[in-house]
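The complex is shown incomplete by one protein chain, all other protein chains being positioned as in the whole.
And now, chain A:
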Amino acid sequence: MTNPPHTLISNGPEKGINLHGWTITTCKTAIFNCGELERASQELAVPNPEMLFGNNHLTMAHESGLKITFKAMDALQRVDASPNAAEGIKVACAVHWAKNNAEAAEKIKDVIKPYDWTYTTDYTGTVESAAQSFQTTRDTINIEQLKRPDPILFYDELVLYEDELADNGTAMLSLRVRVMPTCFLILLRFFLRVDDVLFRVNDTRLYHEFGTDHLVREYTSRDEEYSRIRGKLPKAAPWDLRKQGAEDLSSLTDPNWVSATMTAVGPSAPTTVLDSVAELKPSLPSPGKYLLIRESVKVTA
């Protein structure tokens, strides 16, 4: 296969590619500094996450006028800051903690204003071009196409925000993009681990095959119990466990391992009905919460 005509972009922290009427760029810089954080905290209803890469972005634009960006601040606007937001999930030791801190807690009734401290977002990108919008679709992401070992003309990955939840886990929103001669794929992934409580992976995939007239966006959300995923860790050899029964849990910090270990949701999921919005819960064997939303937007030259 010969590569289609394309030009690579390299401009300081910005990198990208031009091809088939598309321009896809990424910008990778440092976390926000003090002044930027101050401004961010005024814009956001939730406290700033520990690592806020507010100047990072991924932007995709088509000559038809379609333009979509991925930005940390827009993603954080979608984090729940309502009064009940923090009720959903507590760190594992919270019950124990509340009981044992009863004495001290008698004087300390202040809880910092509730917000979703897990920084969960259902952000799927910001459509900057007003004329276009995503509509429900039966178009799908062509997995077979993506499995082919075609050359990758452009690849990048970046983080939008990350918080270690005071070492009770991790919340991370990251992006990856790859552009091949025939198609491109963008993956925006929100990954959450609350130690001894749960895992959550919210994935947004944008897929386009050059020459077709649409861009597919697929959003999946998956929650599974921590213990179930932990139970799937590769078992250590017995001689590695001789000391205090310690176990290597570091795979649990790897979004990719966890995502691959969770129940699959997507074209191959064990459900034949894949409407635009599918609550997949009933047909899946493992306990957890799953959601799939599939939409597309017209791309006309």
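Note that in this section a residue touches a chain if its C-beta (ideal position, glycine included) is under 8 Å from a C-beta of that chain, and two chains touch if they have at least 3 such contacts; residues count from 1.
Convention: contacts and distances are computed from a predicted model.
Among the names given as "Glucose-6-phosphate 1-dehydrogenase", "Rab proteins geranylgeranyltransferase component A", "Serine/threonine-protein phosphatase" or "NADH-ubiquinone oxidoreductase chain 2", UniProt records the absent chain under the name "Serine/threonine-protein phosphatase". Although one chain is not drawn, the whole complex shows that of A:Leu66, A:Val79, A:Leu158 or A:Leu215 it is A:Leu158 that touches it.
Between the chain not shown and the residues A:Thr23, A:Ser41, A:Ser64 or A:Thr182, the one that touches is A:Ser41. If you put the hidden chain back, the residue from A:Lys15, A:Arg178, A:His208 or A:Arg294 that touches it is A:Arg178. Although one chain is not shown, part of chain A still touches it, namely residues 28-34, 37, 41, 47, 50-51, 86, 90-91, 93-94, 96-98, 100-101, 103-105, 107-115, 117, 143, 146-152, 155, 157-159, 165-168, 172, 174, 176, 178, 185, 187, 195, 220, 239-240, 242-244, 246-257, 259-260, 263-269.
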